[in-house]
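Of the protein chains in this complex, all but one are displayed in their positions.
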Amino acid sequence: MADDKLMTMREAIAQYVNDGDTIYLAGLSHLVPFAAAHEIIRQRKRDLVFCRPTPDILLEQMLSVGILRKVEFCWAGNPGIGNLRVFRRVVEKGLPFPVEIEEYTMFGFTARLLAGAMNLPFMPVRTNIGSDLPAKNPKIKTIQDPYGGETLSVVPALRPDVSILHVQRADRGGNAQVWGITSDHRDAAFAAKRVIISAEEIVDEAVIRADPNRTIVPDFLVSAVVHEPFGAHPSYAQGFYDRDNDWYQEWDRLSADQAAVDAYVAEWIDGVPDRAAYVAKLDEVTKAKLQIEPAWSGQISYGVYK
Amino acid sequence: MADDKLMTMREAIAQYVNDGDTIYLAGLSHLVPFAAAHEIIRQRKRDLVFCRPTPDILLEQMLSVGILRKVEFCWAGNPGIGNLRVFRRVVEKGLPFPVEIEEYTMFGFTARLLAGAMNLPFMPVRTNIGSDLPAKNPKIKTIQDPYGGETLSVVPALRPDVSILHVQRADRGGNAQVWGITSDHRDAAFAAKRVIISAEEIVDEAVIRADPNRTIVPDFLVSAVVHEPFGAHPSYAQGFYDRDNDWYQEWDRLSADQAAVDAYVAEWIDGVPDRAAYVAKLDEVTKAKLQIEPAWSGQISYGVYK
Amino acid sequence: MTDYTRAEMMVVAAARELRDRDVVFVGVGIPTLATILAKRTHAPNLWLLTESGIVGAMPTRLPLSIADPCLVTGTQAIVSTVELFSLYLQRGWIDVGFLGGAQVDRFGNINSTVIGPYEKPAVRFPGSGGACEIASLSKRTMIIMPQGKRRFVEKLDFLTTPGYLTGGDARQRAGLLGGGPSVVVTDLGLFRFDPVTKEMYLATVHRGVTVDQVRENTGWDLRVAEDLQVTPDPSEEELRVVRELDPTAHFLSREA
Partner (left out) sequence: MTDYTRAEMMVVAAARELRDRDVVFVGVGIPTLATILAKRTHAPNLWLLTESGIVGAMPTRLPLSIADPCLVTGTQAIVSTVELFSLYLQRGWIDVGFLGGAQVDRFGNINSTVIGPYEKPAVRFPGSGGACEIASLSKRTMIIMPQGKRRFVEKLDFLTTPGYLTGGDARQRAGLLGGGPSVVVTDLGLFRFDPVTKEMYLATVHRGVTVDQVRENTGWDLRVAEDLQVTPDPSEEELRVVRELDPTAHFLSREA
């Protein structure tokens, strides 16, 4: 049984994200930790190394306020829509703020995190061969198999200072459960020095213990737990709400103009004190549109053993 | 949607286990595939390489009929009881039949299987250092980390010809779900060329698809599905029945005498045509004793997305 | 015969390349559309997998992204991303890797990284994502993209994703486990690869398209099959399903 770690996002970010940190924001395009990212922007944490396989619009917003030193990634697009326009400006023209980039493939990137989670210095991967990427990223190396003698590509472990995960439910100690797409959540937590969990629901520890096979992160890894309903909007939370696809399309239009992006940040991130205010500010039609009907999993029995 | 692969254990073993095969019997002391092991004995498949982290009493029974060429393992004991007496006779005296042994630690053994499942030639592990084991097992080698230069122990991939898993439930195509201890089930399936699933329950595919996060093995990996209630007795199946601990203690007494083991094999393995007959032969008091009350997991919602 | 667009022809021709019981690792957009089309017509038992870790999806709508929740509810299994890449793809369980891209060359190599120099690109695309390994490790790769001289290029600005590399046995010598591209489908025609040289050739043209038109939209001296055929027209059924899946032609108009 762990301590009660429930706190506000403001407290969690203030306490556990430092200037200069390597931060990992978990989730493919599911459970994207937008609430946490916005608080990092509000607090203007500086000089960050941003790690995320599919950086998404989080990245656009962080790039726009110049708090990143470097981006480590494998696919920087607007998922299902197209390119990331701020990211393009940054990489193509160094505007509004230049950053360093470190690029991998999806397998390479997630294998780096697995190596970090397993505390191995590297992970061999059967990719990168024939690609131009290793020539542009000297951290992609090769190794000799001591059994068959084969040469394998290897990627170095990724060990974030802090990983931030949005999940469906957690208890106050930090036991966290995720269903649907689990993407990189588990490895992000195990690879990191510190873990911040934000959750759609805070549940009693007994709910977690009734179904231990669903637990992705155990409490003793976790530094902070934040209750953040709708914390993944505009992305989705399986079983809770749908993706706000109109918003993603709107971003594609809006982000053609950096001034419009800056205005968005001023209004929707800096202009609100926290996630609750952001949610209150969203119009009711949008919120209604994202509601879904339940589809139940069914129950299994663990059995009483005495 | 896969073919209907439901068949009897006799058919599954006849068709998918060949003389000379490397066989992997999955499960730590949970969901031990006793039904399958007994059928392999009945069919007197020969010259097998037997792989299992905790070989357990399955191994005792197979060693007693001389169908094994080699045993790969990491802990050969009677779980919670003590030593394996047949195994001791085999290793100490070459009786009743000699076998070759290849020994690892638990981490090394399961890391071998993970490497096989991932199709890597090896897996680095931070163990074996300082132990006498690498001197006795030349397959435990070392590798140089190309980043920090550190020397790491490595173990070679394990790639069974056939893996056999007992699970709580599966559909007729082979989608298999396990809860409680999942031990080595997933990796055993992915590392193998062929997979035989035996299940306490055969369920409709819709039951599987109602809770896809519980699926350990997808249908297209699976060669055969066998409906085998009580298929893990005398071990346990979480949520279905308890371990028959009296039986494990009885084995400890009985196996002091090889003739008693041979008589057991004659009566309980060769003497019955299949698992159903074995279960029918078990006394009612034992069966009643192993029954348990349910402890439900609760349900989660995946949500309807249209 | 019903009228149809070349983009519709493209997606139908690609769908036909999928076989029943294929295990298909798809990218979002047109590959997913073609795969669902195949599953709803001639290949009901194919398995649809996405890099978000979804195995055996039965989507109720055209997914908006690789992690659209409509892929999740009712699927048969879900694993983490690195598990999908290692246990499924690297392990050799994927029959078909189905990809798009920004540029392709005559050996089926793909660029989805940059136009111009990597360090200071004229255009920065999203990057590989899983494309490099999907093409490296699937038993066969299918490529779908609209055709044009700036897309079918003599030399890629960046080789993101290996096809047959420099052709011949270059791919095999490099040690890539998967079989390489089996087909490229565009809005003008369908291309296959010479079994020895591994160079792409035009195998069929869509109805109303001339070989010259295809050549004008290809950045190298294109080879053409001696027995060049016309791509069989979409059936009523195929068109019905495509239009049901993408009623506003959102995907088809954007990318083709």
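As written, the chain order gives the labels A, B and C, with residue 1 at the start of each chain.
The definition used in the following text is that a residue touches a chain if its C-beta (ideal position, glycine included) is under 8 Å from a C-beta of that chain, and two chains touch if they have at least 3 such contacts.
Since we're looking at a predicted model, the values are computed, not measured.
**Q** From the touch rule at the top of the page, work out which displayed chains the omitted chain touches.
**A** The omitted chain makes contact with A, B across the full complex.
**Q** Which one touches the absent chain: B:126, B:253 or B:281?
**A** Residue touching the chain left out of view: B:126.
**Q** Write the list of chain B residues that the hidden chain touches.
**A** So the residues of chain B touching the missing chain come out as 28-30, 53-54, 73-77, 79-80, 82-84, 87-88, 91-92, 103-108, 110-111, 113-114, 125-133, 136, 150-151, 180-187, 236, 238, 242-243, 245, 248, 295.
**Q** So which bits of chain A touch the chain we can't see?
**A** Residues of chain A in touch with the missing chain: 1-2, 117-120, 175, 186, 190, 205, 208-210, 212-213, 215, 218-221, 302-306.
Here is the rule we go by: only the chains that are shown with their structure count from here on.
**Q** Taking each chain's centre as the average of its Cα atoms, which chain lies closest to the overall Cα centroid?
**A** A
**Q** Which chain has its C-alpha centroid at the greatest distance from the C-alpha centroid of chain B?
**A** Most distant chain from chain B: C.
**Q** Using mean CA coordinates as chain centres, what's the gap between chain A and chain C in Å?
**A** Going by mean C-alpha positions, chain A sits 28 Å from chain C.
**Q** Once you find the CA centre of chain B and the CA centre of chain C, what distance in Å lies between them?
**A** Once rounded, the distance between the two centres reads 40 Å.
**Q** Give me the residue numbers in chain B that touch at least two other chains, ranges are fine.
**A** In chain B, 119-120, 210, 213, 302-305 touch at least two other chains.
**Q** If I count partner chains per residue in chain C, which residues reach a count of at least 2?
**A** 68-69, 72-74, 78, 86, 90
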